[in-house]
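Just one protein chain is left out here, and the rest sit where they should.
All chains are identified by letter, namely A, B, C, D and E, in their written order; residue positions are counted from 1 within each chain.
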């Protein structure tokens, strides 16, 4: 087997995820308690934000303009490609296509974390402002997809604007944006004290992540029974679309001057499908969209694909596209 | 801006607290799950107790008599000053005045932790027996205020004695007193093994504290809407009374021979208002006392004031009052 | 007092456990939130599994055959001895005897962890494959006891086979077996990154364990009121039976070539009584068995006895039985 | 003890509907509500919650006409696309004048 | 299946009242109770809980006279100063003789 792929498949993250799936398939009743699941995800996001903030503090915003622009571009393009592909090629109705588009137009923070961990495991490092890009990619795709859906279906659900306030002020955004600001402000002396607890390369972060991935495996495994219900088109879509979006993200990231590691992470973000922010937003604004379709494709197809294979693929694309110099990280973190 | 104040305001603790307030003000639905909030506070209190116990083990009880005496004195004086000020100057009824007095006569463990963290950040260290003083200050104020209230209002609620058993055996007391004893007994070899996990200067403790402060900010922010309801007198009271109690605590602490750091922490304890132990005790023994008054003043005025400004002020008072020698910690922890 | 016993009684684990009991006896309402309790136990089991896996990876399965065989033998013998003693000497009915036998025939993971921690505190180390033995001992005893019970009482509860699927796929088994496999596969490089978080000798593991033991003390203390109800025979049984099973386990372990540390841990397993897996399994398959009997003996008698005294006793037996050479660990973990 | 006879309306729904439903209850004239979290199984199983099967139970004590309006609204607005059940019973409320 | 007709009394209250209420229930003759935790919104919103809006629901199955006594006590002792609602319904209880 290819060595990059192998390294990824034997990582604690991928194996813990696989174990969670297996636990579910043998009908174990084991699952992480709800509050522990929430607690770990709060910790992971807060650590990510803080670390991003301190890195911004070091490297500044120099060079962030272009990557930010292509990230926003991805946020506008990916919901549209998803919608068009599903309607034209897949023959899906407007509500279902828009609902799925909201998921693929947004981003999965856990997949992002896995990509960050992966490139660090490769001995390289993405640009320090990647968490900033994550916050930029979170909501535009949801916004656009819901707007299309509301127009096409007559908008029988809750008004999009109201729901968007919830997306923008949700846990992920508060912790990431807030963490970025706090990390930026506290300075090195304060950071050093808490660094072993929050360092995203550290044992605490990586260890907690394995426990979190167990539960992600359980959640994904619980949806496997629904794979039969979504039909062959969506099965293929859940793998091919991420590859296309991932390649597009890597290419745009490389154009914008990101390192290979950074381009890989941006590609992963584009390829990933939200399963935290998007589902409730879609459920209340597009009631006719079938939740089995969007949840199964995001959680039981695209998420496992990205964790187990996708990230390694996007990294290979990034290495192939990278000019010799850009394969090194643009900013070296001290 | 003053540098001590600035250092405090840019500390991760203060910034995380501010972020929590902001999250609440933008109507984010983010909050720490109940069990995680409880779990972190158990960890913080247990660590505090253990560390205090091991320090007692090193330094012994030498020199604790006088500080303990002034602490008990503060526990008797602060509920009385609060009650008299509120009744005479504020025109509050007996139930409301006694209810608020129970809060200001007791102590907030989180404010205490913030003060400990602050003086350590200043490169100094309070005496090892400070957690012992905290346990001494916890209940007398509540006892006295509830007794006054019961006498003045005819005691329509649950009997004070019953409720005091709950205060004395509550989580905070079990973990602090128990931790002190366990820490005292285990000895250095055992402590070294678990020290990185519990050291109150360490990354684990400080990092968890930032997450805890996020939620404290959310809880305080949730009460901001009630600031309008409590009237200008209580608004001023919630800031002026802590300063007076804080100055008194620092002065008595200095007289009792505490270092500047120790006097600052004792002053902070005196200045702080309980919002864990006092509210339920008051609610069931003094039903006529309006909870909006005591909760808003303790949680939305005094707590933020102390965290953001008070501690730094008490430290400056302590430095000013300290005889040259006492500005160094009385006991040097190895 | 004997020094080994004294060391054990002054360990953070034993003291935290004792504190939990005291908290309960003074009628404190303090307890660990349900999800935190579950979260810590997930962490402990997962760490145990991973560490066992990496040690298997180093030492291989060489020498595991004999210890595994005697472990399975213990899993068959201990439920039978328990059942016979209770029926013949104790005069218990078939349902009660079989119910208690299911508990003493299985194993308590927390007691196992305490034994592992104890031998490490003694400066020695059990064989790396001990967690593997733990998984082998988990279910046979429950299986055998429930089968006896179902035959003797006519099987009015849920079918044993259905319930055994739940035992085999429960949290403990998923995390231990899964952790062993994942730890075995990830290799040293991955392990080094997460090791400080999961190392069962480390501060994180040991520190969390003290918090967990607090709750164990509370749970045991809550059953103390029932000690009066179970009668003198079961009181004595709960102490004598573990000593006999413990001695048997140590002896068989020594015969099978385990080090003194390993034999002590195996003896502890044999001596311990399950209070996680067994109670629900017995409750639904043997409805007539009185839960007060099996819960009180397992949780309020045998568990405290093992934690406070038993482990030290089994260690002394192991030292006495050990041939000079085997007193050292068979496998030195790098 | 004089009590008022009122209707207790119970709605069991997907958690994601909490804001929608409480907003609607307020609009339809309910003076308050109580919510508990739970789980369940039904014949359809349509839902978007991350924890499969989790639901919320919303209860509100209201006058008969308001109860009627709530059930009617639930049937129209929630039933077609959401996992929701709604039912009412008669209860005797202490100081019930507060809820009408 | 023979059942006994009894009263189910429900009290929704601030969490801080749990000990007070269950103690009172015992004194007034209830043989047991069940408690679930929840949250809610009412017209007054008076409460001292750290988590705004959280409440407990206490239910007890009792005979009619005990139910009357409980509602009367709730109205006198809890209503003036606490966020509490109380109501009763009629239920058919299996083996209901146990609860009287």
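Throughout what follows, contacts are C-beta pairs under 8 Å (C-beta built on N, C-alpha and C of every residue); 3 or more make two chains touch, one makes a residue touch a chain.
What you see is a predicted model; the values in this text were computed from it and never measured.
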Chains in view that the hidden chain touches are C, D, E
Against the hidden chain, subunit E presents residues 1, 3, 6, 8, 22, 31-37, 61, 89-96, 98
Residue list for subunit D contacting the dropped chain reads 10, 12, 36-43, 55, 57, 68, 71-72, 74-75, 79, 85-89
Across the whole complex, the chain not displayed is touched by subunit C residues 34, 158, 219, 222, 275-276, 279-280, 282-284, 287-288, 290-292, 294-295
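Here, only the chains that are shown with their structure count from here on.
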For subunit A and subunit B, the touch-path distance in steps comes out at 1
With centres defined as the mean of Cα atoms, the chain at greatest distance from subunit E is chain A
Outermost chain relative to subunit C, judged by CA means, is D
Cα centre of subunit B to Cα centre of subunit D, whole Å, reads 42
Between the Cα centroids of subunit B and subunit E the separation in whole angstrom comes to 36
Touching two or more other chains in subunit C are residues 33-36, 39, 204
Contact graph of the chains (line, ring, star, complete, other): other
